[in-house]
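A protein chain is absent from this complex, but the other protein chains hold their places.
Order of writing sets the chain letters: A and B. Residues in each chain are counted from 1.
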Amino acid sequence: MKKWTTLTLFILLGVLLLAACGSPAEAPANTTTNQPAAEEPAEEPMAEPTEEPMAEPTEEPMEEPAAEEPTEEPMAEPTEEPMEEPAAEMRTDNLEGETITFYHFGDLSGPYAAITGPLVFGMEDAVAAINENGGIRGATIEVQFADTGGSVDEAVAAYDRFTGADDNAMIMITYGSGEVEALASRFAEDKIVNLSAGLSAVGFYGPDSGYTFGLGPIYPDQFGYFLDYVTANWDTIKPATAGDEVKLAYLSWPGAFGQGALTDETRAYAESLGVEIVAEETYDLSPTADTTTAILNAQAAGANVIWTNSLAFGPAALMNGLGALGLQQDFILGGCNWAMDLATYAFVSDPALAAGLISPFPYLWWNDADHPGIQYAQSLFTANERTAGAQNVGYLLLVAGVDLAVKAIEQAIDTVGFDNLTGEAIYDALTTMGPVEPLDGVVRMDYSDGVRAPRFSQLRQIQGGPDAFNVLQDWTEMPDLRPVFDN
Amino acid sequence: MAVLRPAGDFDTSYEQDMSVIRKRWQWVALLLFLAALFALPAYAPEPAVSLVNRIGIAIIAVQGLNILTGYTGQISLGQAAFMTVGAYISALLVGQAGWSFFLALPVAGLGAGLVGLLFGLPSLRVKGFYLVMATLSAQFIIPWLTRNTFPNLLNGAQGMNVPVPVIKLPVIANTCFLGTTFDPETAVCLYRFATPNEFIYITLVVLIISTVVALNISRSRLGRAFISVRDNDLAAELLGVNLFAYKLRAFFIAAVYAGVAGAMLAHNLRHVNSQTVGLIDSILFMGMLVVGGLGSNLGPIFGATLVTLLEELATVLTPILITLMPDIAGGATAALRPLIFGLALMLFLIFEPRGLAYRWTLIKAAWRLRPYAR
Partner (left out) sequence: MNWQLLPQFAITGLLNGGPIALIALGIVLIFKSSEIFNFAHGQMLLIGAMTTWWFSADEGLGLPLWTAVLLALAVSILLGLLIERLTLRPMTGQPLLSIILMTLALGQFLQGLTILTFGTTQRNFPVIFSITDPYRITLPFTYNDNPIIVILKQNLVWSFVVAMVCVIVLALFFQYTRTGLSMRATAEDHETAQSVGIRINRVFGISWAIAGIIAAIGGVLIATASGLDLSLSIVVLAAFPAVLLGGLESIPGAVLGGLIIGLAQGLVGLPNNNFFMGPEVAQAIRNSTEIVPYVILLIVLVIRPDGLFGQKRIERI
């Protein structure tokens, strides 16, 4: 059996290639701190000098590109010194000729396209406006986008493409819960700040995450906030057919986003408020979904309140279904912040069906026209001649999100200097800057003390025609229903 | 396989007659090629390595399909469903039970294989088109099961995050060998296959093993029985080939390959849910197999590479298309992918139904016969 021995031999050879070199055990042990993300393999298997900057992006500015041999202790101290010392000298307001790249990727061709489109437009218009007004201290922002079609596969491929082409990628903007959950550990490992419109509790607080920050409150908080309001005001708002008990039906899409508000914490919280969750139904993530079965079952189970974690055609399908069954008056319909949006109107067969929806509303709205932040967003929108359909929550939120990113980057440059600007520096800026109000308070966040998503919101209700998103409850702190993970 | 050889090139021993790689220079060429692959991270940019990873995983899935469809003639549109099974098994074993990935990988393959057996059962009664529909039903039922059963374990439609494969080695003489680094928390040497540059070693090693296994299945009694089932099932049965047993074996092997590929995909993406791979992937795998060449061991390699590169081409062409037709913007990639794949597959079906592998043998023959090319 000669061929077998040779075959085994060459498989062994392959394995041996893996084992190109050994590294001393103590060396990294000295320097490794307790940061969970600091366990990057310091040595690449092939020990190729070209790869070093990738394994340790933080020290890239220090590396001589032509270094022949990899340093034996790549994680040694130098990371800290240069960050503080040159900072004072390097503080400069003139970074002309420099560029900072914002990477973003999202679903422009799959099921979430309706909501991602305006988000992407908002991001790109806001960046273009900042560049026209001198950029970040003179540095131009470059934008790179990839379409994921809603698939986690594609999101990971896009991430690999971006990080592979840029050793010092420091900030990425994402739009989908699924993508954020899958990539959260990579962001933390590679120390890339991720500002996300996909408000996934797992993505922000899950094990191994940490570099992902939400532009809006997590869905469990939103759900709890809604329940607070409903139980506190039940006597005045309850449907005519309902009894004294709040009985909730969770009718939503399947998937990370659709089921995002239903966690152990929110179940316990609902129970503590005396709210019984009597039905949990899903319907298809498609504009053609039929919701009548789900609604009739909810009704049969005695529900009088519906919560949906969906957007655009998601709440619209429920509204259409309720309308078709003539049950609109029998339920209080609540939804996550995305549900109360103009995108929903594109799919509601009659705008009157949308009236009554109650949602947490963690930002101001286009009709707050005397607010300077809204005026700024409006001017961008008009200047770029976007179609009316794009003037929704996504556009607004991303104009604010870019403002937040710029604020954080400016603070990071002030602290460590442009040459030492890394994802880690932006992370430090975000977590130490305290309460911020991007766009003069269109959104409000505070990323101190391990909080990675806004905790304040208003509550609004659709009262009348499109765009009549009226305030039911002004900015209040939401219940804290952050999930607890074992890790 | 009647391979044309230059004049005077004879087998002089039994080993030489049986060997896959006959000449020393061929061994050298193969080893050089493999060495070049293993050294990829040293000279190729990371996105390229990531692409090779994806191609490698696709090849493994298509190799399994080749055994089922190419050799045994049973058409299956369920390969992606069995990948889902493998992905979930491995995600659970590594993520929840704390197994090593390298132990979970074969178990994931076996688990997927058993599920494959189950969906192979209808092949007892039906064949041809009806069997296609039976395998198609796996494509719906299995993802549905992951979404709707054992919500505490499988986490429903959200799916779960999957840990990075890790090798742990003890510290020997105060030194970490084999490129690992010391992990102060657990006091062992670690190697994490996190980035594409690291994961590529898993992909290549598994790919080599899977290729060798596929090659030897096709050359053994098993493979010849498969071929006889494909070519004429009645004759095969008369010759003593137990049709049902061999069809089930083919289903099993195909699903094992799918399970292994699925587990690797899950750990490469670090995430799995019921939509990680779907019907469209099953169609893609079938397309890869036909483009590469049915019933040839080179087929899956050629096919998976070409089709994945075509998908990549769609990404590259997207900006160009957007400049040409600004209106389409968001849909550009979504339009180009199915367009290019569908067109390529149709052209292959009409003009080269035997696939790239056949074209390759023609090229080799022409080279050997030069200057008297056909």
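Throughout what follows, a contact is a pair of C-beta atoms (placed from the backbone, for glycine too) under 8 Å apart; a residue touches a chain by one contact, two chains touch by 3 or more.
All of these numbers come straight from a predicted model, not from anything done at the bench.
The absent chain, not drawn in this view, touches the displayed chains A, B throughout the complex.
Note on the undisplayed chain: of the listed residues A:241, A:272, A:293 or A:463, the one touching it is A:293. Across the entire complex, the residue among A:148, A:163, A:177 or A:320 in touch with the chain not shown is A:320.
Listed for subunit B, the residues touching the missing chain in the whole complex are 69, 75, 122, 124-130, 132-134, 136-137, 140-141, 144, 147-149, 151, 233, 243-244, 279, 283, 286-287, 290, 294, 325, 327-328, 330-331, 334-343, 345-346, 349-350, 353. For subunit A, the residues touching the absent chain in the complete assembly are 108-111, 113-114, 117, 254, 278-282, 284, 286-290, 292-294, 296-297, 300-301, 313, 320, 323-326, 346-347, 349-350, 353.
Following the convention adopted for this analysis, only the chains that are shown with their structure count from here on.
Mean C-alpha position of subunit A lies 34 Å from that of subunit B. Those residues of subunit B lying in contact with subunit A across their complex are 15, 18-20, 27, 31, 34-35, 38-39, 41-43, 45-50, 54, 147, 156-159, 161, 164, 171, 174-184, 189-192, 194-198, 201, 204-205, 208-209, 212, 268-271, 273, 275-276, 315, 318, 329-335.
Touching subunit B in their complex are the following residues of subunit A: 2-3, 6-7, 10-11, 13-15, 17-29, 32, 39-48, 50-51, 54, 108-110, 113, 116-117, 120, 146-147, 149, 151-153, 156-157, 160-161, 163-165, 178, 181-182, 184-186, 189, 202, 206-208, 254-256, 258-260, 282.
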